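Removed: one protein chain of the complex. Kept in place: all other protein chains.
The first chain written gets the first letter, and so on, giving A and B; residue counts start at 1 in each chain.
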Amino acid sequence: MPDSTPFPSQLELSQPEKTFLDSNELILNMGPQHPATHGVLRVILKLDGEKVLGTECVIGYLHRGVEKIGENRTYAMFNPYVDRMDYVAAVSNGLGYCEAVEKLLQVEAPRRANYIRVILTELNRLASHMLWLGTHALDIGAMTPLFYTFRDREEILKIFEKYCGARLTTHAFRIGGCLYETYDGFERDVKKFIDFVPPKIDEYEELLTSNRIWVERTKNVGKISADDCKALGVTGPVLRASGVKWDIRKALPYAAYPEFAFEIPVGANGDTYDRYLVRMQEMRQSLAIIRQAVEGIPEGPIMAKVPKVMKPPAGEVYHSIEAPKGELGYFIVSDGSTQPYRVRVRPPSFVNLQALDLMVRGQLVADVIAVVGTLDIVLGEVDR
Amino acid sequence: MLDALTSYLSSDTTPGQAGNVLWALIYILIVFGGVSVAVMAMNWLERKALAHFQIRLGPMRVGPHGLLQPIADAIKLLTKEDIIPERADRLVFWIAPLIILCASFAVYVVIPFGPTHAITDLNIGILFMLGVSSLSVLGVVMAGWASNSHYPLIGSLRSSAQMISYEVAMGMAVVSAILMTSLNRSGTGTLSMIGIVEAQQQQQIWYLFKFFPLGFLAFVVFAIAMVAETNRAPFDLPEAESELTAGFHTEYSGLRWSLFMLGEYAAMIAVSSIAVTLWLGGWLRPFPNALTGATWDLVFSLVPGFSFLALAAVAWIGVIRMPKDPYFRVQTLGLAAFGLLLGLIGLVLFAPPVRERIQDIFWFTAKVAFFMYMYIWYRATFPRYRFDQLMRVGWKVLLPISLGVLIGTAVVGVVF
Partner (left out) sequence: MTKLKTRYGSGVREASSYVGQNCLILDSSITHEILNILCQEEEFDYCVDLTAVHYPKREKPFDLVWILYSFPRNQRLRVKTMLGEQESFPSSVPIWSGTNWLEREVYDMFGIRFDGHPDLRRILLPEDWKGHPLRKDYGIIEQDQQWVQAHLGIESGQ
């Protein structure tokens, strides 16, 4: 770090002896309980007046030991646990895990299951981005988009509920395919939804995209270059907004994505405004994918032939998917028994959060909140 | 005795000018009561309107459609525990909200609700208003200091910096309106509030439209500055919860906090009154000179009655749409009674003697109510300005524009 004074450790900060009058720098604590930090995240800021000299994130408040649990559950039993990590977009977590185990078992989910998986995952991406938009706008001060996005997100959650019974932690997929057949009227509901949503997305854009105050709050705030992104391992819309046209759905395709035509939105500057635009475009692209998928769901089985007691041969596999927040990866080591030997989850929010320090150096305090919002982190995923 | 009471009624000046202390006190009580009721109504309206903007309903339970919510809030705040931080400066802590409250309320002394309906009419009325309303900055700083905690201190410093920056642009805009008053036949301008409205009446134009677009620009500058002056969205960074510092009133609870809120809403109404008086023609009805004549006078004089009848109709539609469940019986009755009350007021306002008297007050209040609605609309729509951007807008955008308008008004006034 360029500045000389070291950050006090967690222990030191909990017993402050120095007052803020002792030096030019003020150490300010955005505590674990804070309306804007999207969960229990503690950000310690070193400020010079309003300017941020450095930050430090203290995480681990939501650490539940998911990886350790994975070593003590069978493969199928562990499936519901992964939903709880990125609880905002639970379907993608399940998709990544199921596909990773399927790779270990060397089975392939049938084509119909893949289509259903893609539809639900893209709906889930829309839901996640809508929630992101509402909370990000709220942090910056615009209260109303929150209610509009949540109202539209309700429609997606209704579809999830009709499909698998749960709105948020869906446990929608099983290893080898999907357990539930699409319900009567699934296609009709999804089609109604994709006709209903584009004017809503236009409404959000109308409220924010050309709003001068919004532009001033987000342009040139939290800039990060493409090289920094790659070195830090930042993925997802943050990487794409910095100009790197990379999406795992196109680069290393999985599920039924090779069969669909969609674009990858890319930004130019890598600032908050670009990330906002990239995510809005991603919402529209998700709608395009869903439209193509729902019009061509093939007939067939929805579950591959998977033994009741799953004992994948010993080996390791790493499989990642493009979750709404970035590259979500699963590294599973199997020793031939019914329980995984090691389940490692590569959380996109954890790695993206490292970039916070770089992004807010030299910016003002009010921008820290905007940047935390634009990184789109979910603490369940950061801490696991 | 009775003579002393009624002698004032036949005079044509304000009680302050007539030297009639009793009537001045009565007016003060009326205005104070009116402002308090207005603040409560504003509280209710804000919650309902904000909720409707956000496609939800807002308070519905406390009274019919939440009409008694402000009373419930007041009771809650009054019965809350009064917490004072341990090492706070007690005297300053106690005085700060009082200063803000007094500054905001002292302004009402010169607000004209009609040609003789003001508590008094100082001949430096507008100067008095600007000066006294600036005193609230002192209260803000004192509140932040007395809390002995760095979040409120930072918040109060930001808030006070914001308020004094926007006062400059406000002042410039006000001066350009004052300049326009000097363009009447006698060639002298006036700073008195009643005089300004009478000048608009004489010159037969609301200053909003005078020398278009200069008057309009001055109005716009003032409208933006007054939102910043009262720390309301989109300039509410010092008091927003999701920013780091929750503002100068963080450490206040219960009654003291409600004093801050009262002061804030009172200040909002006060600066809106300034805007209405200077640019929107005060108590004059719309088109005072374009549509003259007894018939037009009659038509416009029926508007208050009709507006109250319309409100009563809305209340009765609400009654009809109430659920028929016996659980809601009390609420339905309450809403029906409220609608009845509004209807009665409307009918009373049709009676000719009342009709004549009520015109000025009604039009003034209606215009101020329009501004209040705009405040709520801004809050629902706009994100927040960051503090440095806020200051930039105040100094680098509004001030040059207002200076330009001032010079333009002066030049145009002399030339034409």
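Going forward, a contact is a pair of C-beta atoms (placed from the backbone, for glycine too) under 8 Å apart; a residue touches a chain by one contact, two chains touch by 3 or more.
The structure displayed is predicted, hence computed values, not measured ones.
The shown chains contacted by the absent chain are A, with contact judged over the whole complex. Only one residue from A:27, A:59, A:98 or A:255 touches the chain missing from this view: A:59.
As for the chain not pictured, it touches subunit A at residues 1, 9-11, 59-60, 63, 65, 67-69, 71-72, 103-104, 106, 228, 230-234, 244, 246, 251-252, 315-318, 320, 327, 329, 331, 333, 341-342, 344, 346, 350-351, 353-354, 383-384.
Please note the rule applied: only the chains that are shown with their structure count from here on.
Per the touch definition, subunit B reaches subunit A in the complex via residues 50, 53-56, 150, 233-234, 236-237, 240-244, 379-389.
Interface of subunit A with subunit B (complex): residues 20, 26, 28, 30, 35-36, 50, 137-144, 146-148, 151, 207-208, 211, 213-214, 216-217, 364-369.
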